[in-house]
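Data block below; observations after.
Partial view: only certain chains, each at its native spot in the assembly.
Labels for the chains are A, B and C, by order of writing; each one numbers its residues from 1.
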Amino acid sequence: MPASILVINPNSNTDVTAAMDWALNIYRTDDAPTIVCRTIAEGPAGVESQRDSDLAAPLVSHLIANESDNFDAFVVACYSDPGVRASRELVDKPVFGIAETALTQSIQLGRRPGVISILEAAVERHWAHARSLKLDGFIVADLPIGLRVKDISDEEKASERIVSVGRRLRDEYHAETIILGCAGMARYRGILTSEVGLPVIDPTQAAVGAAIVAIRQDLHASPAPQ
Amino acid sequence: MPASILVINPNSNTDVTAAMDWALNIYRTDDAPTIVCRTIAEGPAGVESQRDSDLAAPLVSHLIANESDNFDAFVVACYSDPGVRASRELVDKPVFGIAETALTQSIQLGRRPGVISILEAAVERHWAHARSLKLDGFIVADLPIGLRVKDISDEEKASERIVSVGRRLRDEYHAETIILGCAGMARYRGILTSEVGLPVIDPTQAAVGAAIVAIRQDLHASPAPQ
Amino acid sequence: MPASILVINPNSNTDVTAAMDWALNIYRTDDAPTIVCRTIAEGPAGVESQRDSDLAAPLVSHLIANESDNFDAFVVACYSDPGVRASRELVDKPVFGIAETALTQSIQLGRRPGVISILEAAVERHWAHARSLKLDGFIVADLPIGLRVKDISDEEKASERIVSVGRRLRDEYHAETIILGCAGMARYRGILTSEVGLPVIDPTQAAVGAAIVAIRQDLHASPAPQ
């Protein structure tokens, strides 16, 4: 049986889940692990505050604990990484947060990231999270586009703002990669890459990629003889 | 034509190249990128000092610049990451150093690594390198086994020492992963995993995995319209 | 009408609530603010894991938001500070976490704290939390007594272990204060002070004291003319 990965969208917005599912097609080759995306129906409409993230966290770890035997790795597809730490307590398989993975992927490339956020309020939350990961020192800037999660699918409006913020990250802050700081921005990776000319990291792609590699490397903790 | 990755062993020891080539079989599936391992014949016998690393660095970046059109990503398979920074100046494709990638992979797993080095002299070099990457704060300890690169293939002697150091990293320093701090230790990943019960990161596997993912994500820098 | 402070025990253990209520008598003078302690009945039995803390967090911020008009300041009486950040988004009155306040009170005294934890598993969570507050650099050590929250009221067993760990913090780690790293340890402040001879900080006392002072100073955010 092939390996499989569960990708969890902690918000209840199925458009966001569909968008990330589409973006993960890059990994769907013949002998690749199965990738399953799931929406948490009881989750908040979008994770736009610490309150939303706190609401999502126990739902995420509950789901991962329940599915522990059915998947080989787990990805929490929300840029606040809700429930990731608790999930690691509960299962002995790799659990990836998309913010943590996107930031470290940029470091692997030897490049310092700039982050595109949705709302101004997300920026301080992102910094606090990056500090708790001790990765804040790598980020050159985190700039908001000023749209809510539900408006991200308005392609015309969102696209223009995302490209404009990407250019500012490159020109004013010397960003060397761009991280899409919201799981719902996946569809804009292409336009942003071609308009800004920097590597653009979709964090869900980064985390699922990391999960595939960890499975290949067999990087789970096994009980050791004492 | 499938994508391809060049993995460079900067020392002239073809045993080391063969061992890493074998370890990379985990990525050789039907539709995976081609992985080519190459020895730098003029390189030092092993990278056991800053002097050795300095000798290897310009050879590595010279080779990568020459092969720029023939591969989609490059991996420098020496735990001192010689020539990685210079190579990134010369080509616009992803270049991975195995130390940098192994350390960040451990961070992606939410786990703090302990490193197994070959000689005592490697330890301080590793710390200086980790400092220059600003990743030193994540490492719990770096302990040597006291063997030279050329003696790593003596399985009996090396195996015992590696397992013993791995246990110390786990028990005395609370390491949450073990990183094999030398490209030549790949063959001991299995025994170490089963004896110590922590995820064991072979840094060459980590870096080649990261290269495969970056190719899938199309993470190279392309010229942007100004 | 006098000012009032709501002190929230996020776990469902009413013994813990009663113990902290008793410890807060030091602030119950004629003209002091009213101090009300409340148990979250739906909370976890004790906060002994990240999972428990995640479960408590949304309950805490929900309660604080609901009681926003009825109190002048809020204290979250759990050493993991669950829900504190979200609560600050929701109300414009001061919200104190007892870990954050205890650590900073030690700094105010010019003294570096050692922390006494309940279980070994709490230690790493405490460090991660201290890192996210950027206060980890002040802490000399965090040592567990190896009891569960529900066993902390067993005075004989707990008292001996707490004093023993307090002495180790003083003698081996040069702690200059001792912080009781669990809201349920309040009753042992006296014995620990007399046996160890260092200032012993009960974090709930620290946070309620800080709340009283902030009320006197009128330190809430008011809307400014633009």
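Some observations on this one:
Definition applied: a contact is a pair of C-beta atoms (placed from the backbone, for glycine too) under 8 Å apart; a residue touches a chain by one contact, two chains touch by 3 or more.
As the structure is a prediction and not an experimental result, all values here were calculated from the model.
In this structure file the full complex is assembled from 6 copies of one chain, 3 of which are shown.
In the analysis below, only the chains that are shown with their structure count from here on.
The chains that touch subunit A as well as subunit C do not exist here; no chain meets both.
When you average the Cα atoms of each chain and compare centres, the chain farthest from subunit C turns out to be B. When subunit A is fitted to subunit B on its Cα atoms, the angle of the rotation, on a 0 to 180 scale and to the nearest 5, is 180 degrees. Look at where the CA atoms of subunit A average out and do the same for subunit C: the two points lie 33 Å apart. For the pair subunit A and subunit B, the distance between mean C-alpha positions equals 26 Å. Annotation: 45 Å between the Cα-based centres of subunit B and subunit C. In subunit C, no position touches at least two other chains. Residue ranges of subunit A in contact with subunit C, taken from their complex: 49-51, 53-55, 57-58, 61, 83, 85-86, 89-90, 121, 128-129, 131-132, 134. The touching residues of subunit A, when paired with subunit B in their complex, are 26-27, 29-31, 84-85, 88, 94-97, 100-101, 104-105, 107-110, 133-135, 137-138, 170, 177, 193-202, 205-206, 209-210, 212-214, 216-225.
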